[in-house]
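With one protein chain held back, the other chains of the complex are shown just where they sit.
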Amino acid sequence: MSASPASPSATTGTPTVFRLPRIRTEGLPLVPIAILVVLVFLAIFAEWIAPYNPEIGSLSQRFKPPAWAPGGSTEYLLGTDHIGRDVLSRLIFGARVSMMVGFTAVVIAGVLGSTLGILSGYLGGWVDQAIMRVTDTWLALPALTFAIFLAAIVGPSEWNIVIILGAVYWTRYARVIRGEVLSLKERDFVRLAIVAGCSKWTIMRRHLLPNVANTAIVLATLMLGVVIVSEAALSFLGVGVPPPKPAWGLMLADGKKGLMAGYWWLTVFPGVCIVLMVLAANLLGDWLRVKLDPQLRQL
Amino acid sequence: MRRFVLRRAAYAALSLFLLSITIFLFVRVTGDPTVLLVEPGASQADLDALRTELGLDRSLFVQYGTFVRDLVRGDFGRSFYYRTPVLELYVSRLPNSLLLAAAAMVFSLLIGIPSGIMAAVRVGGWWDRGGKIFALLGLSMPSFWVGLLLILFFSVYLGWLPSSGSGTALHVLMPAFALGWYFAAAHMRLARSSMLEVLGSEYVKLARLKGLPEVRVIAKHAFKNALIPVLTLAGINLVLMVNVAVVVETVFAWPGIGRLLYEGIAFRDFPVVQATVLLGGSMIVVVNLVIDLLYAVIDPRIRYER
Partner (left out) sequence: MTGPLLELDRLSAHYVTGRGTRVVKAVDEVSLTLQKGETLGVVGESGSGKTTLALAILRLLPTAAQIVSGAMRFDGEDLLAKSSAEMRKIRGKRIAMILQDPMASLNPLFTVGDQVGESLRVHENASRRSARERAGALLKSVKIPAAAQRLREYPHQMSGGMRQRIVGAIAISCEPQLLIADEPTTSLDVTIQAQYLKLLRDIQREHGLALIFITHNLGIVARMCDSVAVMYAGRVIEAGPVRQIFNMPVHPYTRALIESIPRMGGGPERLTAIDGQPPDLAVLPAGCSFQARCPRVMDHCREEAPPAFDVAAQHSARCWLARP
């Protein structure tokens, strides 16, 4: 069985030591991990792997189909888009964009949400009320609509998107973490820490934080898929990552232009990439959820 | 019961209030609102005039007061592009989105509920395994990509269905499918787990002990109980559908409020964007309230909550 991070024994009240949860290697979900590893690899080494520059194309080579289709050649394995840019290279560089945006946004949302969740849950009172009201309001707005709204105000750019997505999704964290803190508050090790005279900040930092880390991690993995789809949607609509950067969502938007003419590869391949990444994130998240904390199955 | 209604209504009112503040603050506080609220290509004089009109030289409170006053009067601004009040635009497009959402919801429930229930009743069997794969795919494939693929297949290759616009039943099919796909998977998952839980409950056990036929046990005792969480989710999702249909509506050029939002961005028509978000959020709050009340009607336990 997997272990959860150590809590101080109820008798000594020693501070919590955060250890990485021990995960057995048998039963590791190989498929999602493999997918993620490949994607990360592509993202890091894009310059060396991609055959062409993803942002420059030659107009004489536009709309070339993939190598195995009639009219295609091995020069452009997966075909070219409406400006003659190589699809494969764009997909590879796109991995970098998606990963960066996805991870950073999730981290921002996670840190912000967890912090506010802990504060809200532990301090209670008006702090709790204030944070919860804001959370509820933001949750009432669908994430995508809210993100579009914010993007319309501040203008699209890669960094803006990351911040916007972080700002939109932190509320989901805050809710869940707060719930956990509420129940952790009643546990003996917290009460002992209070009796021992620890300050509120110490308690929150050393006792609560490591214990909600599990939940935060699981939530992060599950959110990753959602964030990536959101980013793709935003880019598709034109308020996400701006051209000529190769975001998968943008490629889909461009691909739509060639859709009616039957240039299927411009739509299928970027979508497949998105699906793979989201699938991997979801599967990993599900597995983590079961492994790290069976109580989270309600998520 | 009455106290329950009042409490929920007050809560909804509070949410609406906070929503308006949020929108307001975001616009006024991040960057220069005059740039957003004025037509592209306006002169400096126009900007200054707008500034006084909006009262940007006054305090934030006063500005907010004006803002709310306008809202209550139904003035959500005018669209630069269409040159009509945004509220009118919104209201005229809303039925289309509702239609699409309704069709997508019907689709998602028709597929989701039976397959979820079957997966639970025959747990571990083929239906269950197939269902799991379906759920996984449904939750991983972005709806707009599904839409694009559908167009590729049914419009470009087969030529059966129209790829854009609205008007006939044929026009609704693909967008409804694309929009409902994700939710079908979500509903299926919930129906399955909810049914499994119910099947393991004591009252189902007792129903079997009473010697009731299995069909009755499932159809009467298990089904209604299992349905509650699913319908709750469906209700919440319906409103969500209306609002997240932005991308699907854009892909299919479906004239709903989602497409309106897209046009607002594409044409830099900020009043439209602001109003759509505000109205969309308000709609969600109101509908959640209605759902809570309906829930109380279905489940007698809620009514007597203190």
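The first chain written gets the first letter, and so on, giving A and B; residue counts start at 1 in each chain.
Note that in this section a contact is a pair of C-beta atoms (placed from the backbone, for glycine too) under 8 Å apart; a residue touches a chain by one contact, two chains touch by 3 or more.
Being a predicted model, the structure only gives us computed values, none of them experimental.
Enquirer: Give me the visible chains that the unshown chain touches, in label order.
Expert: B
Enquirer: Just name the one of B:A49, B:L212, B:L231 or B:M283 that touches the chain not displayed here.
Expert: B:L212
Enquirer: Touching the missing chain, which residues of chain B?
Expert: 201-203, 205-213, 216, 221, 224-225, 299-301, 304
The criterion applied here is as follows: only the chains that are shown with their structure count from here on.
Enquirer: As a quick test, compute the distance in whole Å between the mean CA positions of chain A and chain B.
Expert: 22
Enquirer: Which residues, counting only chain A, touch chain B once they are in their complex?
Expert: 133-134, 136-138, 140-142, 144-146, 148-154, 225, 229, 232-233, 236-239, 252, 255-256, 259-260, 262, 264, 267-268, 271, 274-275, 278-279, 282-283
Enquirer: Where on chain B does chain A make contact in their complex?
Expert: Touch residues, chain B against chain A: 14-15, 18-19, 22-23, 26-27, 30-31, 36, 136-137, 139-142, 144-145, 148-149, 151-152, 155-157, 163, 240, 243-244, 246-247, 250-251, 261-262, 264-266, 270, 273-274, 276-277, 280-281, 284-285, 288.
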